[in-house]
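Scroll down for the structure; my scribbles are underneath it.
The full complex has more chains than appear here; those shown keep their coordinates.
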Amino acid sequence: MKQKEIRIGMIGYQFMGKAHSHAYRDLPFFFNTKIKPVQKAIAGRNESAVKEAAEKMGWESYETDWRRLVERDDIDVIDIVTPNHTHAEIAIAAAEAGKHIITEKPLALTLEEAHQMYEAVQKNGVTHMICHNYRFAPAVQFTKKLIEAGRLGRIYHFRANYLQDFIMDPQFPLVWRLKKEVSGTGALGDIGAHSIDLARFLVGEFKEVVSIMETFIKERPMGEMSSGLQAKSNNSTLGEVTVDDAALFLAKFENGALGTFEATRFAGGNRNKNKFEINGEKGSVRWDMENMNNLEVYFANDEPGLQGFRLINCTEEIHPYAGAYWPSGHIIGYEHTFIHLVHEFLNGIANNYQPEPNFKDGLKNQQVLKAVEESAELKQWVNIAEQ
Amino acid sequence: MKQKEIRIGMIGYQFMGKAHSHAYRDLPFFFNTKIKPVQKAIAGRNESAVKEAAEKMGWESYETDWRRLVERDDIDVIDIVTPNHTHAEIAIAAAEAGKHIITEKPLALTLEEAHQMYEAVQKNGVTHMICHNYRFAPAVQFTKKLIEAGRLGRIYHFRANYLQDFIMDPQFPLVWRLKKEVSGTGALGDIGAHSIDLARFLVGEFKEVVSIMETFIKERPMGEMSSGLQAKSNNSTLGEVTVDDAALFLAKFENGALGTFEATRFAGGNRNKNKFEINGEKGSVRWDMENMNNLEVYFANDEPGLQGFRLINCTEEIHPYAGAYWPSGHIIGYEHTFIHLVHEFLNGIANNYQPEPNFKDGLKNQQVLKAVEESAELKQWVNIAEQ
């Protein structure tokens, strides 16, 4: 079997850079695709850091200016894992250079940028993807199949919580994720965006939303950390937190379903509890990323007395992607969602179809994000179509 | 030990009538109180039915007109377990007759009625209570103690779901609970009111709310059933459902906490899932009525590596009310919440204090209910204080 090589250039190398790098490395091992991702180069401003990252994560070369990476002829794909405020400029440049693009979420800092990005990829005819990796958990993909097969019937409720607690300590510093000019929003765009994507994937388009956004700790010690996710600051100078600690919203979907959403970084004891429940006419499902291999499924037409949520370990050959790994009952983890996402992206490039979720999904997601923000500011319902 | 007798007259005898009757019967067995409730009489319009109910549930006599019951000299307490639209008239008459009053929730059909009821009990100096029984689960009482002791710190989030599924079948008939003129509201007042009470008990007063109320099945077969909770109708005539199937709302509390609420009868697989989560500065709790003896508690200051939700079986001597029953690990059930509630009520009467939750709580609850309704109608935020 002759493999087609697809050469990747990645910009950024923190948490998401690690997840993406690993996915490229691991993909060919588990999935017998005809495509071989080549980790060609990464870019970062700090030379010693980017060099070390390249070595550690298996990249052949590095650049200290992302523009150089975009210009390189030996790169087919630009992978964007930088903070949110840089997505638009990079993506547009990459599209104009004819590169396929995969980017972290949220798509952009603002809806306007998102529109520009989507236009750019459309105009230049490149393949594009946005990294809503949770779609790619086997249990979530299996849920999609159940819904498409009509097994849940008409959907009444979608109920999503994305709960974290890593910034609850008031001494946690003012990292980039807590600054509006870099992140756009806080919990909303960082984790709520994932819940929005899951809702769009499983239920359909949003019609309107009403929200609360709150910042519980208004000021924090200045100071950045490499990982952005841990430790305390010793800096005694305080700076203003300009994004939300929590975002709650209610939603109506176009198909009549109702949604309840809560994204917060102030839910103690929940390290990364990304969960949802769906209640439909014929059945319900429950899922929780912290036990991501499990799916709970209820069918209203199960025989009387034997109705109850089934706890399904989605590690069987029949469950999407699971057959590539281990025998039933041997679980996979967080990183595998990225393998599946990258698998879909590269397949799209190789086989000339536009995979999902892509920039269009990112754009629609951003419309919801903007509506949620606007609703919180105006204290009123906001229609998505008007964004 | 000389016991003081308190003579009860109950109006109505369905589901709640059964729960209350049992509580009076069982209370003296478990709690060595100085008070002995005497099940003096019940009232109902259908003589053969009320007679049978009296026999079955241990009432000494019966009346076919509730006014007669209220007038009787040998009755100290009027217990109201009739549909919502009758609460006000009965309660006001009972108060004027100098009877102590215990009523099912919601307090009234409208906020105006609720105000009148509260005035009546105040003016006549009788003891009053409203049956928000879930407060009285040992795990919930224990949560209250944790909060009062400052163990959770400042509260950030209260997240409540009350999920049922008993009317999902479109052939389920148009029972009184589905008619606005009898019930006031649907899921909101029937089950959402319980979540509101739990929130007020554990977090504090509501400041403002924004909501969605939805009726998924707009028409149903006519026909009433005795229990009001089960079976299908064969009636082919359809009538309009005039209450909500589901009510979702976001809330801000006066102390700055945020609330997410969902009350629905369309959540398949959830027979009576009344659950809540609280996230505070120092800890979190989770509780679910379907496993009501269990409480999950997380403390942020547990030692590193050993932080996690503790699954506590609240059946130990130290847990409120639990010591009256069985050794640790031997669980109690739904009906016991009523025993505790009645215990508190009768203690209040005997010892001359006004127990909680009472008509004032019912009134405040009704303010929230009205605000939620208004918010759904007007599609805007509604302030509780303005109700």
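Each chain gets a letter, A and B, in the order it is written, and its residues are counted from 1.
Definition applied: contacts are C-beta pairs under 8 Å (C-beta built on N, C-alpha and C of every residue); 3 or more make two chains touch, one makes a residue touch a chain.
In this text, all values refer to a predicted model and were calculated from it rather than measured experimentally.
Of 4 total copies in the complete assembly of this structure file, 2 are presented in place.
To be clear about the criterion, only the chains that are shown with their structure count from here on.
Interface of chain A with chain B (complex): residues 156-157, 159, 161, 163, 165, 168, 210-212, 214, 216, 246, 248-250, 252, 256, 258, 260, 262, 264, 266-270, 277, 279-284, 298, 300, 307-309, 379-381.
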